[in-house]
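Report on the structure given below.
Missing here is one protein chain; the remaining ones are kept as they sit in the complex.
So, subunit A:
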């Protein structure tokens, strides 16, 4: 039985889709069988970020409505043969996502894959609550910025009350993924530090993804950042996050923090 992970945040634009693609690819790069599911009905983008936008035939809503089989809707990644994508519908209304339908699809995926990664839409409505509904593990993507932290706090509240696990009296495993972190700005006191965010949200840290050009470059070419440039800082941070997800205990390093005098000097100037 595979593990179901929801990648969620409340706020939009913090990096849920980028992170879903990068984590999914990183898990598959280790040989695990992974499916990444786009729950953002009406505004799908995971297909684009993963470079599969021209190969979408059927989608999640087609499967739920019984118009296509699950195997017909799954798209296999061209670079990694154990990585699959289940796209969201672009044209249908999000009301087509039914609780029973989602439960059936996620249940079926769980039996075929090691990891089922649910990329949640922003907000706290139907799409978001259904994406988290059957998760074993939640990854809360947060930027070191007040509105993102506030929305993450709200999402953590929903994870603890509205998921199937929570309703059964169990605890859902929650992890914080801090994205777009800029150590130079944090050091200057103009960005919330890692410890600030951890203290406020009080959930364990899965990883820190540095603010980086490599993330935009990867989405420009339609490749998860862990595949586009395996040795870039964000890719390394995602690989570390995946190791922690597997239960390895490795220390969290703050990317770019150990910089010499020149690094600091230029870091200031650039920002």
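To be clear about the criterion, a residue touches a chain if its C-beta (ideal position, glycine included) is under 8 Å from a C-beta of that chain, and two chains touch if they have at least 3 such contacts; residues count from 1.
The rule is simple: contacts and distances are computed from a predicted model.
Within the choices "Cytochrome c", "Electron transfer flavoprotein subunit beta", "Cell division topological specificity factor" or "Pyridoxal 5'-phosphate synthase subunit PdxT", the name that UniProt assigns to the complex's undisplayed chain is "Cell division topological specificity factor". Among A:149, A:203, A:218 or A:241, only A:149 touches the chain left out of the display.
The chain omitted from view is touched by exactly one of A:13, A:31, A:157 or A:204, namely A:157. Screening A:67, A:95, A:125 or A:190 against the full complex identifies A:190 as the residue touching the chain left out.
Contact residues of subunit A toward the unshown chain are 145-146, 149-150, 153-154, 157, 186, 188-193, 196, 200.
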